[in-house]
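Below is one structure, written out as structure tokens; comments come after it.
Here the complex is missing a single protein chain, while all its other protein chains stay put.
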Amino acid sequence: MDEDRVEAESTPTPARAEREATEAKRSRRGFSPRLQAVLLPVLAVFTAFVIGAIVIAVTDTTVVAAYRNILRAPRAALSATWRAVATAYGALFSGSLGSPGEIFQAVQAYRSTGDTALWLKAIWPITESLVAATPFIFSGLAVALGFRCGLFNIGAEGQFGIGALAAAYVGYSITNAPRLVHLPLAILAGALGGAAWAAIPGYLKAKTGAHEVVNTMMMNYVAFRLSDWLLNGPMKAPGYRPVTPNIEMTAALPRLFADPVRFNAGFFLALGVAALVYWFLFKTTLGFEIRTVGANPHAARYSGMSVTRNFILAMVLSGALAGLAGASQVLGVDYWVGQGFAAGYGFDAIALALLGKSHPFGVVLAALLFGVLRSGATRMQSMAGIPIDIISILQGLVIMFIAAPAIIRWLYRIRVERAEEVVLTRGWGR
Amino acid sequence: MAATAARSPQRPITMGRAQRMGAVFLVVGVATLLFFGRGLEAGQTAKFGLNPGFKTQAVQIPDLTLPVQPTIYALGAIILLLGIWQLVRGFRSPEALLGVVAFCFVFAFLTWAARGKSFNLVGMLSSSLVRATPMALAALCGVMSERSGVVNIGIEGIMLMSALAAVVVATVTKSLYLGLAAAILTGAIIAAVHAVMAVSLKVDQIVSGTAIIIIGTGASSFIAARFLEENVNGLNNSGTFPVISIPLLSKIPLLGPIFFENGLIVYLMLALAALTHVLLFSTKWGLRVRAVGEHPRAADTLGVNVYLVRYVSVILGGMIAGIGGAYFTIGSVGRFDEFMTAGKGFIGLAAMIFGNWNPIGAFASSLLFGFADSLQIKLQILRVPIPSEFLLMAPYLVTMIVLAGVVGRAEPPAADGQPYEKH
Partner (left out) sequence: MSLVLKLQRITKAFPGVLANDHIDLTLEEGEIHALLGENGAGKSTLMNVLYGLYPPDEGHIFLRPRARVGATPQTAAHDGLVEVKIHNPSDAIAQGIGMVHQHFMLIPPLTVTENVMLGTESTRGAVFLDRSDAAKRIREISQQYGLEVDPDAYIKDLPVGVQQRVEIIKLLYREADILILDEPTAVLTPQEVDRLFSTVANLIEQRKSIIFITHKLREVMEISDRVTVLRDGRVVGTTSPQQTTQAELAAMMVGRQVTLVVRKKPATPGEVVLEVQDLQVMDDRQNLAVNGVSFEVRAGEILGVAGVQGNGQTELVEALTGLRPIIAGQVRMLETTVTRASPRAILEKGVAHIPEDRQQDGLVLSCPVHDNLVLCNYYLPPFAKGIQIQEDAVLSTASMLVDEFDVRTPSVFVPTSNLSGGNQQKVIVAREFSRPVKLVIASQPTRGLDVGSIEYIHGRILDKRDEGTAVLLVSPELDEIIALSDRIAVMYRGRIMDIVPGIGVNRDYLGLLMAGVEASEAAESAPPTMEGEEVVERVF
């Protein structure tokens, strides 16, 4: 028998209410819940950046050397810090958004000579950010959908990879098909591939209660090995690199600008799918069921919903979205699949879903941010020598801050209102 | 309407389940005969070496030479018989039988794989134990933590950071022991962060664990890329713990080379498995930990400090995971590579579940996974006609199968994963 909540029925849980009341006494500023829902993620990102700056400074040998002499030349230490951080973050932003100067020059050049080359070069950073954001939108949606059903899909990476391979296969193995048929088919293949890959842990969770965290992780590793085998075997292009053949152009997502800009229709597809997911989750009976199962599977069962069916449905849809992420990458950007294709997308997606509060629109915004970070990080690595992994550190910090809003609130002295929290998980699948 | 309520714990589970088990056995038996029993040349033998490569034993045991065909047929027949019996009569505990069937199947597989060749069985068992070590340590970390009610899936991240700390400190100080100490300290610190998030801030524990994995993976790769690549000899070249032979005991045939000829970390793992078991079930502290994990409010009303118990358990677990991380570097290859834990942290969690949150059970399950791991290497050496990539999948697939079969029945501590709200 579960605990009786007699006391709790006429009062909110005394301890929780008391905790929040004392926090209210301690803090000074108050914000409405709506504002807070936006403010906290922003502050979380900001704080993560600050910590990132500290990491950059601390691991920079010139900065550390300058601090050795801090008492004698404090200004030098500070300016060294500033320089290190500014270079790093400057590279980050110029690599992801482009510099106003370049854009201005490019516009001038176009006006006078009709030459588009400079223009293309100027918009390259920001288009690259959007290109990077596209698979983030899909994979963030995938994890967010899972969260809505109370499922923790860490397998987005494996589903991404399988989806990419499936799309690539359809892309290169069918020739002489019109784009109108080939492209949708390839996209569908990607979605189906991811869906199938997620269906297995979904089924296992539904029928045996096995926790999807471990199973999706395992499927990731299996996918990794499987793709290894495929890329060295049946799906290998002639030559000695373990990659697939290039897809036919009839399966490619159309690009909007000339080379080298890679911005393609995939971005709009992602936005469309985000809107579709929104409609699905909040305006349909199926979405209502998924959300109810996520919020309270007991009540869902009691009111006639099938929890197992919804678990499987949510995992399949989640996998399909992750598969689309992979497909969009193959069909729109790279046109081939190689090893390590899906690396990192799984955990990024989790951070996205948390940052976006599992809401499609929030996920889109978060994905744009991450797209900026991703494309800027390459610049940061080449220009400032900061390893790309700093992005992982930033993401992990963001997750921590979102999961424990108390840290942010404590840091910035914000008063608590009873904000809505997205239900996530419940122990080991019972 | 006579009879009082039937309490029948000894009855086999509902008919349907028993029959399904029987059917599964039958299928396995048929598969054994089909896959391994065909295309065999008569007179072929498989030789199983029962001595380790190096000669430390008192007695050399003759190798076990088995005739392939009869052995495989016999094993297949045994499985089939068991399956038929299970279908018709049903056994008291089908799980034990499942173990027997699995054993027969694996043995038949090995016989088939080794046909016409020889195969060092003792060597493989010994390497199973070694490979099981990080998984067992991860499992023990999980047990310590979850027995007090805190889910810790971030073990992967803890192990990576500890591995890094171990190798760097060991290289710089030229002392493996200091490296080990650094690993333990790192594990404790990261676990403490998780404890703060989970116990005091009452964050969703799975999310907190995920954050730790991400930060641990990112930070370890970051540091490796930033510092270790440029300065391999100064920072990333520690050497490893040597193999220590326990006198006398290591001379026992079969068991000696497997259990008593190992590096320090393996011995630590064996000791910790026993120690944590004793700690949990025979000490005052262990009783409190179990109470807090099952019913924290009850413990609270009796004056037990729930938060303190959880903190200590999580941190102790982190220290054990730290040792697990140290295995990868100073216990194995003497350097750090990105992502080198390759999921062993998660497999450790599966071992914990399979072992029913019991230290000895977790250890035994880890041995199973270690066996699967070393099996695929051996099979590659034997040039078994299965692509190596599929063999590499084996540990992960086994994990999933195990979880699927076991989770319904294994019971975690009742308050596992639920933050404790002090009334």
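All chains are identified by letter, namely A and B, in their written order; residue positions are counted from 1 within each chain.
Everything that follows uses one rule, which is that a residue touches a chain if its C-beta (ideal position, glycine included) is under 8 Å from a C-beta of that chain, and two chains touch if they have at least 3 such contacts.
Quantities reported herein were computed from a predicted structural model and do not represent experimental measurements.
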{"item": "From A:Arg83, A:Lys236, A:Arg255 or A:Arg301, residue that would touch the chain that is not displayed", "value": "A:Arg301"}
{"item": "Sole contact to the chain not displayed, among B:Thr65, B:Asn231 or B:Thr283", "value": "B:Thr283"}
{"item": "Absent chain, residues of subunit B that touch it", "value": "1, 3-9, 11, 13-14, 282-288, 290-291, 294-295, 297-304, 414, 423"}
{"item": "Hidden partner chain, residues of subunit A it touches", "value": "1-12, 14, 17-18, 20-21, 283-286, 288, 291-292, 295-296, 298-306, 420-421, 423"}
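Assume only the chains that are shown with their structure count from here on.
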{"item": "In the complex, subunit A residues that touch subunit B", "value": "3, 13-16, 55, 59, 152, 154, 201, 204, 208-211, 213-215, 217-219, 221-222, 225-226, 228-229, 232-233, 347, 350-351, 354, 386-387, 389-393, 395-397, 399-400, 403-404, 406-407, 424-430"}
{"item": "Complex contacts: residues of subunit B adjacent to subunit A", "value": "151, 153, 197, 201, 203-204, 206-208, 210-219, 221-223, 225-227, 297, 342-343, 346, 349-350, 353, 387, 389-390, 392-393, 396-397, 399-400, 403-405, 407-408, 412, 416-418, 421-423"}
